[in-house]
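Report on the structure given below.
Here the complex is missing a single protein chain, while all its other protein chains stay put.
Labels A and B are assigned to the chains in the order they are written; within every chain, residues are numbered from 1.
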Amino acid sequence: MLFAISGTDIFQSLVIGVVNGAVYALIALGLVLVYRSSGIFNFAQAEFGTIAVYGTWFAFANWSLPYPLAAVFGIVCGVVASLLTERFVIRPLSQGPKVTLLVATAGTALLAIGVAFWRTGDNALKFLDPLTPANGVSVLGVQVSGQRLLTLLLLIVAVIGLTLFFRSPYGLAVLAASQDADASALVGLNVTRISMMVWGISGLLGATAGILLQGGNSFTPGAITGLALIPGFTAAVIGGLTSLPGAVTGGMIIGMLESFGRLSTFDFIPGASSVSVFVVLLVVLLIKPEGLLGGRTA
Amino acid sequence: MSAPEPIQSDEHTTVLETRDVSIRFGGVQALRDVNLRVDQWEICGIIGPNGAGKTTLFNCITGFYEPTSGRVRFRGQDVTDLEVHQRADLGMGRTFQNVGLVKGSTVGENLKSAQHLEVRYGAFAGMFGSPKTFEVEQHTTERARAILDLIDLGHLWDTRVQGLPYGIQKRLEIAAVLATDPDLLLLDEPGSGLGPEEADALGDFLLQIREDFRLTIVMIDHHVPLVTRVSDYMYCLNFGETLCEGQPNDVRNHPEVVKAYLGEDPDAKPGSAEFAAQGV
Partner (left out) sequence: MTATIPDDTTGPDQSPDDALGATEPPLVVSPAGWAFRVAAMAFLAWLVLLYPSNVLSPFSVPASDANRMSEAVVFAIIGLSLNVLIGYAGQVSLGHQAFVGIGAFTSAYVVTDMTQEVVLGVIVAAIIGGIQALLLGLVSLRLSGLYFALVTLVYGVMAQQSIFAIEAFTGGTAGNDAPRPTGFESDYRYYYFCLIGLLAVLFVDWRLIKTKAGRALLALRENPRVAQTWGINTKSYTLVAFVTAGLFAGLAGGLLAHRDLRVVANPFDFNLALIFVLMTTVGGLRNRLGVVLGSMFFAFLRNGYLIEKLPGAEPVLDFIDLSPEFAPLVIGPVLLLLTLTLLPGGFGQLAKPFTQWLGGGRFRWVPADKEVMITDVRA
């Protein structure tokens, strides 16, 4: 047989795929939220996660806060960064071309990376303690830490929360503002506040994803952007860019593709993981350009 | 003219025809079974209150919207499935309610861009400096200048469109569409924002360019007297349906039409309710 894949390999790849996919899905949800409300591709989304990771590390190492409090502080940092981006980058440019906004968010991410290097200097490499003890439960013969399970749990909470949010008056206001900002303002919706709310929630998602992904690992500035931005974006596009379940499905698909691509069986293809992600993106765009679960905005 | 010459024997060749064109947006039926027939060298007027679906009809004719059902025929050809630029290539030209010009560019650039279909060399030939393209470019520039002189705006060649007075922009827009060398001209509210004398002058201008450029014209306007004066045939749309059609004066005085304008005097003059509603 050409492809020698053992059962354990498959189980392991499956579990790793789901676990990583959950993080990508969290990033993708933030991207979908912003895209759906304002049509902007937010390239700084993952970097809000890095900021949260730095915040957590800083509070934990320098202020000796208890770990959960440090994590909360980190998440607050991520949300604040997201809100500042909305106020000082997005709002002044909101009338401009979409491509300008895309470039601006990419610039914001780069600025965050630059500032992190500036403040940490040559010892930029840091280590964040894991959120939970390493030995968790065994799933299909694969050890999954409590932190990974927490990621899955939070993903489910996020999807349910966002779905409810879009059915609430606030969520409907977001959708209305995305259809026609001027008209929404005329009927009394506070478009500015809606935009802040969207960016706040999106920052929260990015920050949480960052800490969940990075806990127990070393990191440098730009860590989450390097690890999760592109998979997150691909996940969002494959899912349809406007669909919340689509973002989760996309995240899982990308997680699986990457974990299976890393199997030694595929070593004859250099970079099999990223090739498979690229190919799947192209195939989806060619066959179903609106994404797997995309289509009309609700 | 790039288009083939019309058949001489039949003076009433149909240029544009919509057959049962309907379009829905979500739950809104924007057009229902609209049938339009425009003959060669005719000026066809479309009137109707705000939201009657006039611009939507234009968007179906020119290809920006795909009708939910119904067909659009142009010079005997079914164009329903063609894209906007393909219909332009066949000889459709249109203007827009809020001035269809590239406002960030100069007047001259606009008139050259509008000649896109007339410029017959490939994109890469131009880019790599093929000698032929220099010649063609010179011709394009000359033609653009001639068109600009025709509407007495030659001095504005190097001026950016953004910032020019609205009336001037409206005139430039028509000049730009003429530069595309159309057979059929669809004008979306050419008279908006004009005072009474200006509207009169616009009427003369439209009749003149029909002669000079051998055009068939379909025009939408709120300015009922203007449309009545220049049109050979008139339609009135209301709530996405054809309310009535016929000779301009008949349509204008048709009781249903008068009712549709909610008791407004169809002889609306400046200062009347209709003008006030337009914010002129």
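Note that in this section contacts are C-beta pairs under 8 Å (C-beta built on N, C-alpha and C of every residue); 3 or more make two chains touch, one makes a residue touch a chain.
Everything numeric here is computed off the predicted structure, so don't read it as measured data.
Counting over the whole complex, chain B has residues 55, 62-64, 83-85, 88-89, 92-94, 96-105, 109, 112-114, 116-117, 119, 121, 123-124, 126-129, 133, 137, 150-152, 156, 159-160, 162-171, 176-177, 180, 193-195, 198, 201-202, 204-205, 208 touching the chain that is not drawn. In the full complex, chain A makes contact with the omitted chain through residues 39, 41, 88-89, 92-93, 95-100, 102-104, 106-108, 110-111, 113-115, 117-118, 121-122, 226, 230, 233-234, 237, 269-275, 277-278, 281-282, 285-286, 289.
To be clear about the criterion, only the chains that are shown with their structure count from here on.
Mean C-alpha positions place chain A and chain B at a centre distance of 48 Å.
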